[in-house]
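Dumping the structure here so I can ask a few things about it.
With one protein chain held back, the other chains of the complex are shown just where they sit.
Read from first to last, the chains carry the letters A, B and C; within each, the first residue is number 1.
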Amino acid sequence: MYSEKVMDHFSNPRNVGEIENADGVGEVGNASCGDIMKISLKIEGDVIKDIKFKTFGCGAAIATSSMVTEMAMDKTLDEALQLTNAAVADALDGLPGNKMHCSNLAADALHEAIKNYREKQG
Amino acid sequence: MYSEKVMDHFSNPRNVGEIENADGVGEVGNASCGDIMKISLKIEGDVIKDIKFKTFGCGAAIATSSMVTEMAMDKTLDEALQLTNAAVADALDGLPGNKMHCSNLAADALHEAIKNYREKQG
Amino acid sequence: MKQVYMDYNATTPVRPEVLEEMLPFFREHFGNPSSVHWAGRQVSGAVENAREQVARLINCSPAEIVFTSCGSEGDNMSLKGTVDALRDKGNHIVTTTVEHPAVLSTCQYLEKNGCEVTYLPVDEHGMIDSAQLEKAITEKTILISIMWGNNETGTLFPVEEIGAIAQKYKVRFHTDAVQAIGKIPVDVQKANVDLLVLSGHKVGGPKGVGAVYVRRGTRMTPLIHGGHQERNRRAGTHNVAAIAGLGKACELAGERIEGDYQRVRDLRDRLERGIMERIPEVKLNGHPEKRLPNTLNVSFAYIEGESLLLNFDMKGIAASSGSACTSGSLEPSHVMGAMGVEIALAHSSTRFSLGPDNTEEDVDYVLEVLPPIVERLREMSPLYKKKA
Partner (left out) sequence: MKQVYMDYNATTPVRPEVLEEMLPFFREHFGNPSSVHWAGRQVSGAVENAREQVARLINCSPAEIVFTSCGSEGDNMSLKGTVDALRDKGNHIVTTTVEHPAVLSTCQYLEKNGCEVTYLPVDEHGMIDSAQLEKAITEKTILISIMWGNNETGTLFPVEEIGAIAQKYKVRFHTDAVQAIGKIPVDVQKANVDLLVLSGHKVGGPKGVGAVYVRRGTRMTPLIHGGHQERNRRAGTHNVAAIAGLGKACELAGERIEGDYQRVRDLRDRLERGIMERIPEVKLNGHPEKRLPNTLNVSFAYIEGESLLLNFDMKGIAASSGSACTSGSLEPSHVMGAMGVEIALAHSSTRFSLGPDNTEEDVDYVLEVLPPIVERLREMSPLYKKKA
């Protein structure tokens, strides 16, 4: 059902955890749809220096979370804001059709975290 | 589906044919129900001295025809009139349920033949 | 004793390659394809592979194949599912008088529930007239249900003409192709079919499995509601082994249709000629040319069909009959009736349906055994005497 890349990221997820005193935190999803993703960022200048995730969700949710952290690491905030859920899915060699809906929120979580950082910056 | 006795009478039917100058002839059934039986009799005094049948019909029809000729042979006419379709079926160790209706007419044909004889006698 | 099976239209043996395909799915790979774990993954590919094999045989896309449990289910699903889904569009069905009971009884049921059904008559060869079909279509017509090839006579209907008419009047076209599949090329695009039904056990596959081609975008209420299998068109745990077997049978049918059925046609023709030459007063039932290559239906005048079959059977020959006594009802074949076959001849009708395992030797054996049986039974028949 899942691609090899999805299974790789699912079984060896990158950047799991929560950054203490994060510069930005984003959380999307809710329990009723079965997926909650939380992303925390360490930002230096305009660059994402560290990123971690925590996810409650299915295989696709965990793999996309892991993938988005890899993709965003060391990117500028503007670059990171260009990342879309579709791009994350593509980077994983695609997701099964019935997983495109709910589990594919990782880029949204990233954007929320950046937004949260910028809001805190004022 | 059929008992051994039915198959025996079906594959080796007794008394097939038509008696020339028969004393009585009876025919029952019709093509639309798929069974026609014709019985012809040679009668001496009050006794059936010879009996033959011709039948268009299924296995049960042929077997019951054959059996009724065996049962009626050498019987008096009154005895022969006592023979019922049910008795013929019993003598064959029974017929399948769906064959009780249409194919089981042999005794009727016999009775018709006797009636025909008595009518000719006046 | 020699056994000659000439009842392939009733059912067929499972081909060895098909059985081999099925065997792993009973014990080793027994999973439910809906499961996410290894036991499910082991088998979901087999179901999708079979879907492609079936699709290839009839020239559609795999997503248009819905697996069912048999031809009868497919026919019921197509008819009832269409009537329920298109209720707002109309309530009129056009079919023929010679459909399989799976279609006819369903139509009768639907009539009791507010449908109107036109049963097109057939001529003495069991053939319909396309002009009559066209005339029968009204504003309320939602479905044309006409079989591809008739199971009793083998008569082949002009499906491409029917498809064109269906397209012209924008009416859905369902065809019961249970007997055509594997015997002649079947192409749902060419015939412009919307719903096509097939059954595994008529084509060297297992019993208990079938498929319906449902043209993309065809609205239809399921017959079996429940789980999400088959894109919500047919609930129930997939019958993996049988589905894999059906797929393989369709693949084989596709590869072999030409070779096998030229051979089968030759055998059938040899049987037909042989019977006509050796036995007087035999009537062919069905179309002389437009006919399934394996089917021969004849009436041996003056003899009731079941007694003929039992005599064949005593010689190891398996065939079937349109007589009342073998149909499970009290009436002889409705197909013979619709063709205007005289009632006694209807009771006499006998179907030989050949298949890829038959040989010339089989045919010659039948031709040797048949005449004395017919002779003996005619001697026993009051009808024969009368006419002689």
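Here is the rule we use: contacts are C-beta pairs under 8 Å (C-beta built on N, C-alpha and C of every residue); 3 or more make two chains touch, one makes a residue touch a chain.
Because the structure is predicted, anything quoted here is derived from the model rather than measured.
**Q** Just name the one of C:G316, C:G337 or C:P371 that touches the chain not displayed here.
**A** C:G316
**Q** Would you indicate which residue among A:K54, A:K75 or A:R118 is in contact with the undisplayed chain?
**A** Checking the options A:K54, A:K75 or A:R118, the one contacting the hidden chain is A:K54.
**Q** Which positions on chain C touch the chain that was left off?
**A** So the residues of chain C touching the missing chain come out as 3, 5, 7, 10-14, 16, 19, 22, 26-27, 30-32, 34-40, 69-73, 75-76, 100-103, 105-106, 108-109, 199, 201, 206-209, 221, 223-228, 235-242, 306, 309-310, 312-313, 316-321, 326-329.
**Q** Across the whole complex, list the residues on chain A that are touched by the chain not included here.
**A** Within chain A, the residues touching the omitted chain are 10-11, 13, 16, 18, 27, 31-38, 54-62, 98-99, 101-103.
Rule of thumb we're sticking to: only the chains that are shown with their structure count from here on.
**Q** Nearest whole angstrom, what separates the Cα centre of chain A from the Cα centre of chain C?
**A** Their C-alpha centroids are separated by 56 Å.
**Q** Between chain A and chain B, tell me the centre distance in angstrom, where each centre is the average of that chain's C-alpha atoms.
**A** 91
**Q** Listing for chain C: what residues touch at least two other chains?
**A** none
**Q** Can you list every residue of chain B that touches 2 or more other chains, as numbers and ranges?
**A** If we look for residues of chain B contacting two or more partner chains, we find none.
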